[in-house]
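Note that this complex is displayed minus one protein chain, with the remaining chains in position.
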Amino acid sequence: MGLRLGDIAERLGADLLGDPDYEIREVCDWHLAGEAGEGLLAFETRSRPGAEFMASPVRALIVAEEPGAEVREGKHYLVHRDPRLAFAVVAGLLHPDPRAVEHFVHPSAFVEDGAQLEAPVHVGPLCVIGAGARVGSGTVLVAQCHVGAGTVLGRDCVVQPFAAILGGAVLGDRVYVEAGCVVASEGFGNARQDGRFVRIPHLGKARVEDDVRLGANACVDRGALGDTVVEEGARIDNLVQIGHNCVVGAHAGLAGLVGLAGSTRIGKRCLIGGQAGFAGHLGVAADSVIGAMTGVPSSLEEPGFYLGVPARPARDTKRMWAAQHRLPDLLRRIDQLEKRIAELEGDA
Amino acid sequence: MGLRLGDIAERLGADLLGDPDYEIREVCDWHLAGEAGEGLLAFETRSRPGAEFMASPVRALIVAEEPGAEVREGKHYLVHRDPRLAFAVVAGLLHPDPRAVEHFVHPSAFVEDGAQLEAPVHVGPLCVIGAGARVGSGTVLVAQCHVGAGTVLGRDCVVQPFAAILGGAVLGDRVYVEAGCVVASEGFGNARQDGRFVRIPHLGKARVEDDVRLGANACVDRGALGDTVVEEGARIDNLVQIGHNCVVGAHAGLAGLVGLAGSTRIGKRCLIGGQAGFAGHLGVAADSVIGAMTGVPSSLEEPGFYLGVPARPARDTKRMWAAQHRLPDLLRRIDQLEKRIAELEGDA
Partner (left out) sequence: MGLRLGDIAERLGADLLGDPDYEIREVCDWHLAGEAGEGLLAFETRSRPGAEFMASPVRALIVAEEPGAEVREGKHYLVHRDPRLAFAVVAGLLHPDPRAVEHFVHPSAFVEDGAQLEAPVHVGPLCVIGAGARVGSGTVLVAQCHVGAGTVLGRDCVVQPFAAILGGAVLGDRVYVEAGCVVASEGFGNARQDGRFVRIPHLGKARVEDDVRLGANACVDRGALGDTVVEEGARIDNLVQIGHNCVVGAHAGLAGLVGLAGSTRIGKRCLIGGQAGFAGHLGVAADSVIGAMTGVPSSLEEPGFYLGVPARPARDTKRMWAAQHRLPDLLRRIDQLEKRIAELEGDA
């Protein structure tokens, strides 16, 4: 069951150079295509299609600019200003997230009394759903998931194996939770007495809004008293740590191994590079870009591109990085300067 | 079932200004309180309570100093030198860790022959307990936990879903294991032969002493021959990696994404910031503070506050950080100095 090129073009608002009835069954990277290319759609951002593409069995291609007549024979083109985006949209139509259409609870799953499943819900084998949990319609618990007592999952969510949605978690609609992800873990909040930790029970929620995607083995702590919030559309990569009472702004993206200490506020649409760290109790302006491995010790009030430890405007840090390896040489030059001046002073 | 303010005051050693019979049902952040405040207890460290608190429905507050008469009407105060600590204690009384009081093994759990459960133990749905494992009384395996063959868990432990207590793990009493945590994984110990790895089987234990709390998706490797040890009262945050044969000292705290390479010895009561890393085969003096993202390549013999990559006394690193962004300018100044001196030398 494929998609007609004409329908795709209309959906994308793309210009079609080719047969609107050509049917697309699958997407591919045409550089990797084997012998079979019929029904495949690829995209190209780097260059205009040429002889190499003409020799490829793939016949349909999304491109940014209208291709010349010499590459039209036997090929179909969708012209779209952002081929990668257009490709993502088509791939998403062909491969939507799974969604429950028939109500199903595997006999090996354990659903505690008082859990509310809004049919149709798919509960795979060996899942546990605790008392008072509420799961919205369309949601798929793939297998071996944990949905704790009192949690809330919206509609059309997908929860992969070994994801733990613990008590205190509240998920919106269309939230995707990758394998091993933990939502609403106890935060790292402690008081100290005589050199020993005194645990602070965490009573706030971990609220994950609509259309958020949480990566494998990522952790979202619940708030201490107020809530931890991941706002709508945010994308959290694998192994990210989101501490108690953090707020991740809508449509922000956090790459792998990022760490947010408690009460960090990441602005909307921020993009955070891998392994960056935030000291907590600080805010980052909306639409900022934080480079990989950057360490942010205090608030970044102005939107910008920040880099380095501690974080500075990226241009400054790059200049510093370029200069720092001249330091040993610099030390030598200053020693010499001091000698030469001393000589001049002796002469004077 | 609440707590009388008078009893709380006695328990905390706090002064009570108010009604000892006022009953506390719950703790809260009074800045976040809604319309209902009766029965709630909050704390305040930053400022003395004023008009804003008088307008709040919350009636009971822990403060550091005795408040003035103008904020007493209809309010109850507990005066304690450390309001946050006092608050943690009360919150802990209202929200203790779960504890098994009736012996219960869910029918869907699989307890292998030869496992010893010291009643009462709570074994939730879909747990696995291996042969020869010993679980102390009061311990709660929430659900979908793995307790491997031959492991030992003490009394009053709590194990959350998808926590894997593998063979080689020995846990003391009141250990809390958050979801997805792995205890006694194989260490990253290898020999090499002709450019290939030769696995070293790990035969040591992973010993986790009393009152330790292990975070979500954290990993504690078992020792190669000797043991890995997390001493009593230590607090390990989410996604922390503790390599084989490490020793984490009593009451030390390791924040998220910290990495300890093999045979790192963290001293007692050390506080380690997020994403800090330790090169292994080194020790850190007790009571040290290691800043976030610090890289420790060799032993830190003196207790202190260390920061930076490589780690240095924090004051030095902060000074260096302040100076480093002047480097490009410095290079320019030295170029000029050299020119000016050359001119002077020409003159001389």
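Note that the chains take the letters A and B in the order they are written out, and that residue 1 is the start of every chain.
We adopt the following convention: a residue touches a chain if its C-beta (ideal position, glycine included) is under 8 Å from a C-beta of that chain, and two chains touch if they have at least 3 such contacts.
Owing to the predicted nature of the structure, the values given are computational and were not obtained by experimental measurement.
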Residue among A:59, A:122, A:222 or A:251 that touches the chain left out of view: A:251
Which of B:27, B:58 or B:126 contacts the chain that the document leaves out: B:126
Among A:36, A:54 or A:85, residue touching the chain not depicted: A:85
Positions on chain A contacted by the hidden chain, ascending: 27-29, 32, 82, 84-85, 87-89, 91-92, 94-95, 106, 108, 124-126, 143-144, 160-162, 176, 178-180, 213, 215-217, 233, 235, 237-239, 251, 253, 255-257, 268-269, 273-275, 292-293, 309, 321, 324-325, 327-328, 330-331, 334, 337-338, 341, 344-345, 348
In chain B, positions touching the absent partner: 108, 110, 126, 128, 130, 144, 146, 148, 162, 164, 166, 180, 182, 185-186, 188, 190-193, 195-201, 203, 217, 219, 221, 224-226, 239, 241, 243, 257, 259, 261, 275, 277, 279, 295, 297, 309-310, 312, 316-317, 319-320, 322-324, 326-327, 330, 333-334, 337, 340-341, 344, 347
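We adopt the following convention: only the chains that are shown with their structure count from here on.
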Length of the line joining the C-alpha centres of chain A and chain B, rounded to whole Å: 26
